[in-house]
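What you see is the complex with one protein chain gone and the rest in place.
As written, the chain order gives the labels A and B, with residue 1 at the start of each chain.
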Amino acid sequence: MRGGRVTAVLEVVVLVLVALFLLQALQGDHPESSEVRGHLVENGSRETGALNLVTAIYLGYRAFDTLGETIVLLVAVTGVIYFAVPAGKGDDEEDHDTRSDLP
Amino acid sequence: MIWALICLIFLVGLWGVTRKANMVKKVMGLSIANSGIILLFVHYGSLSGTTAPIEGSGRAMADPLPQALMLTAIVVGVCVMALALVLVYRLYLRFGTLDMHRVELGAWKLHD
Partner (left out) sequence: MKKTTILDLISRKLAPFMLLFGLYLLTYGHMSPGGGFQGGVVIASGVILLFVAQGVEATASLFPFRSLSLLEAGAFLLLVAAGLAGLAAGAGFLGNPIAGVDVRMVPRASMILVYNVLIGLKVGAGISFMCMYLFREDR
């Protein structure tokens, strides 16, 4: 099915509904601070030794998330290097009834 | 009114994902929506203070926790975009076109 007017109208209706929901949910005030923020602001630089509180969080209190993020970067670079081969050397296990000898 | 602008950025990204047939534009729309959500979190964290969360400032500091979490979100978003773009490149090499509908037709022809 190539598109058509019904699909276009449905897509626009979904977008308008998402817009209305976002405008309704995001306005108004939100609760400001919690107990964790008070503890972080008072004791953050004393316990980890860093003056920058953001560094104290992502390398002191939540260093495991930083390790996981490093692993995600490693896997992404490996995946990009693996996939970036030209067409002549790619995997050719299906039969060729479409063009595959492109430069 | 900043939340309305952020809402607009997210809707532009969402429109790019659904209504565009070019696959590179779809991936870029996803990246724009990602940026909008990150801006939303950082904006709501900055409402409870006036300056950067560095010790020795003296004034009320903004919330440091959403900023630290959004660092991870930005890096993960960059990794997802890199992998998505390289997959679009492999699809282009296989089918010769970037149009989503023609790639779908070519894939159905391969399947039969």
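Note that a contact is a pair of C-beta atoms (placed from the backbone, for glycine too) under 8 Å apart; a residue touches a chain by one contact, two chains touch by 3 or more.
Just so you know, these numbers come straight off a predicted model, no measurement behind them.
Participant: Which residue among B:33, B:71 or B:103 touches the omitted chain?
Facilitator: Only one of B:33, B:71 or B:103 touches the chain omitted from view, namely B:71.
Participant: So that we can see where the missing chain sits, which residues of subunit B does it touch?
Facilitator: Here the touching residues of subunit B are 52, 54, 71, 74-75, 82, 86.
Participant: Pick out the residues on subunit A that sit against the missing chain.
Facilitator: That gives, for subunit A, the contact residues 48-52, 54-56, 58-60, 63-64, 66-67, 69-70, 73-74, 76-77, 80-81, 84, 86.
Going forward, only the chains that are shown with their structure count from here on.
Participant: Return the distance between the CA-based centres of subunit A and subunit B, expressed in whole Å.
Facilitator: Centres of subunit A and subunit B (C-alpha means) sit 7 Å apart.
Participant: In their complex, what parts of subunit A are in touch with subunit B?
Facilitator: Counting only subunit A, the residues touching subunit B are 2-3, 8, 11, 14-15, 18-19, 22-23, 26-27, 30, 32-33, 36-37, 40-41, 44-45, 51-54, 56-58, 62, 65-66, 68-69, 72-73, 75-77, 79-80, 83-84, 86-87, 90, 94, 97-100, 102.
Participant: Of all residues in subunit B, which touch subunit A in the complex?
Facilitator: Against subunit A, subunit B makes touches at 3-4, 6-7, 10-11, 14-15, 18-19, 40, 44, 47-48, 53-56, 61, 63-65, 67-69, 71-72, 75-76, 79-80, 82-83, 86-87, 89-90, 93-96, 101, 106, 109-110.
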